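A selection of the complex's chains, in situ.
Letters A and B name the chains as they come in the text, with residue numbers starting at 1 for each one.
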Amino acid sequence: MTKFFTLITIFLMAPLCSIAIEEQLTEVSSSYINMDTLWVLLSAVLVFFMQAGFKTLETGLVKKEHRASVGSKNLLDLVAGIVGFFLVGFGFMFGTSYYGVIGIDTDLFLGNNFEHGTLGIPGVVFFLFQLVFAGTALTIVSGAMSGRTGLVPYFIGSMVTAIIIYPIFGHWAWGNLYYPNNGAWLADMGFMDFAGSTVVHTVGATVGIVGMIMVGPRLGRFDSKGNVLPVKVSDYSYSILGVMLLWIGWWGFNGGSTLSFSMDVFSIILNTNLAGAGACLSAFFFCYFFQDRSEVIEKMAGGALTGLVAITACCNVVSPINALIIGLIAGIIHNLGYDLILRVFKLDDPVGAIPVHGFGGIFGTLSVAIFGKEELLLLPRWEQLLIQGIGIEVCVVFTVIVSVIMFKIIKATYGLRVSPEQELKGMLLGRNMPEQFYNEETIHKV
Amino acid sequence: MTKFFTLITIFLMAPLCSIAIEEQLTEVSSSYINMDTLWVLLSAVLVFFMQAGFKTLETGLVKKEHRASVGSKNLLDLVAGIVGFFLVGFGFMFGTSYYGVIGIDTDLFLGNNFEHGTLGIPGVVFFLFQLVFAGTALTIVSGAMSGRTGLVPYFIGSMVTAIIIYPIFGHWAWGNLYYPNNGAWLADMGFMDFAGSTVVHTVGATVGIVGMIMVGPRLGRFDSKGNVLPVKVSDYSYSILGVMLLWIGWWGFNGGSTLSFSMDVFSIILNTNLAGAGACLSAFFFCYFFQDRSEVIEKMAGGALTGLVAITACCNVVSPINALIIGLIAGIIHNLGYDLILRVFKLDDPVGAIPVHGFGGIFGTLSVAIFGKEELLLLPRWEQLLIQGIGIEVCVVFTVIVSVIMFKIIKATYGLRVSPEQELKGMLLGRNMPEQFYNEETIHKV
């Protein structure tokens, strides 16, 4: 009897103890106040630095009379992104899916209620992280269209991208991140884009190339026969600072996309750095020995970024050595792509946004299937490659259609381009302008 | 008897277990090595970035011959802040209160002993966080007085602000943060200033406006009839980088002011971003359509910062929608305030410090009562508004009195202003100067 009681005691105590432990541990570790939350929040901070990085990169690569206006655009698209994504974009992207096409969810519009997600982190932290991603996609466009696009039409374009283009394609690829039951048709097919080579970078670059064609090249970029003329950039050194700030931001861009602080984070960051370094190296030496050496800084800076863009989709499924190889290839792709855009297609991409984010994004998305460890792919390698290709195509076709419509409407109504005088003398004419700007009176369109 | 023993066993075991749990959990979570500590430390890092942000903002907005000197001042006030706040400022602000007027505490002077606080984080981490706050208040002054104030008198002013002005007013509003029993008379009355719209920003701006009046306008800012003359700023684009760095820093400035890593942090950061974005937008469009369009970059940059300053006091008590509204209003306040200071009061505020930190700080402090959720206010709404107003008034009156005395003494002894020649040619004349500086021999006062 005594033994029985004692045994009972033991068996009663054990769960009691463990409940007590559980409860206390719950407070310590299982609430939202955990390392995952802190890591994703800090990653959002790092991705926010990319805004400063893009601004600095682009400012250095435009002509000096356009420094101020490209900077203003970087700030404008940031605020357009914050407001537009908060009001409706986030809901369109991650809300309860309406036939797999778009999220419709009054909880998420206007930040009504961030508490119904099923993530291990608070909904509002997920929102902040996605917000800075949206901001990255938007700001890519500013560089591609810099030096001739007006501030207000640019702002309108950013706002439409933030609330229509980016969230809708994003819904197709990532729409099941917040509510796991959502139909995200590309993801459901097996499309893999870990941190957004396609969702962020290719979308941004596609809006950019459409805008670039619609607004036309800067005056003096090509002569009447289509030959490339020299352009004086304002400060290469400043652009290199931009590359470094962007690079740091990528630690969070890729590392935070796990949405948790897991062992994967560390190898992802390692891969990110190796790809960036490999790409910078190959772009530098390829340009130095085989291309126009006077463009070596554009090439090495853009090359590094192309490596970082390319690894973005696949940083969680490739080995470090393959990350380095992806980087080495990406650097060459950048350099060839740069010449292709400028010298073959005769497009005026002042900061090289298309080779970096477009070609880099596509190459990275395909690299998932090409270089990914087979056991980490969702499909057999060749099927995966096919689906990756389909995802890219869907992205490009959708983005081209919507952005052509968008820019056509802006062009037909407000106008897209500044006057030739503003373009040549600086977009913000007036009495308080920096020396490089003419001191004239009125501005009709900034 | 056996049962009795068994029961005893259970009741003895339970606390024993729980003590064991407690002890082990203590090591894990209750010691200072916890997420709260890490978050506050990282927030201090982010606030430190605001030093770089202010430097960059101000450098871009001054004339190019003053770039180097305004940069030097930003560095000087940082080191003045670190040394002065370490030696005595921190003790004055948070030490055991001497009749509610000032902290007197040998523990805190010279960093003697940071271990007696009752916070959940180590005293030294609290010190580091407060240190970078003090640095922020100090550096606001550098912009307001830039372009004509000597380096050494500026340094003296910074040191006095770091050890007298900032800590004493801070003691009244926040003096009970470190020792909860301290009498902090404004806080005890119910004055609410979460992250320092008044304590940091209004104090900084008030020292700035007094200094600005005492040192007088830059040569060439107004003509003899008091008309505003054009001033060429050195690089708008650089200032926009400053806005971005400051914005990032604000994630820590407001988010870290919880002094813990709690769920509040995330909505605070959301509110901060919405207010900044709203303010940038309203300032941009208000200037673009209703004010002198040539100032649109000053306005949008300063507008964004005004929104960030305004949300600082109230980010923990308002809803996201109200944060956006506070921002939208703050942008307009900035633009009108900017014109008021320059065109009505004829004060020369080269970087717009007064509209941003002064008007923004006051508006934000009042917004606690106007927009705060009633249940989160310490007093009924109208009483709260009254107390907020009293707090602001006390701040302005106290800061004006002390800084008038301070600047009068500096002016009468060392002198406050550089020679006209130094002002026009750059403050640091000598053989090694950048091109924009004349190569002359002697400097009497830098």
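By definition in this document, contacts are C-beta pairs under 8 Å (C-beta built on N, C-alpha and C of every residue); 3 or more make two chains touch, one makes a residue touch a chain.
None of these values were measured; they are calculated from a predicted model.
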Problem - Given 2 placed chains, full-complex copy number - result: 3
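Going forward, only the chains that are shown with their structure count from here on.
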Handout entry: Chain centre separation (chain A, chain B; CA means) in Å
Key = 32
Problem - Residues of chain B touching chain A in the complex - result: 2-3, 6, 9-10, 13-14, 17-18, 21, 25, 28-29, 35, 38-39, 42, 46, 64, 230-237, 239-241, 243-245, 247-248, 251, 261-263, 265-267, 269-270, 273-274, 276-278, 280-281, 284, 288, 292-298, 300-301, 304, 320-321, 324
Handout entry: chain B-facing residues of chain A, complex
Key = 1-2, 5-6, 8-9, 12-13, 16-17, 20-21, 24-25, 28, 32-35, 38, 41-42, 45, 48-49, 51-52, 55-56, 59, 67-68, 70-72, 74-76, 78-80, 82-83, 86, 110-111, 122, 124-125, 127-128, 131, 151-152, 428-435, 439, 443, 446
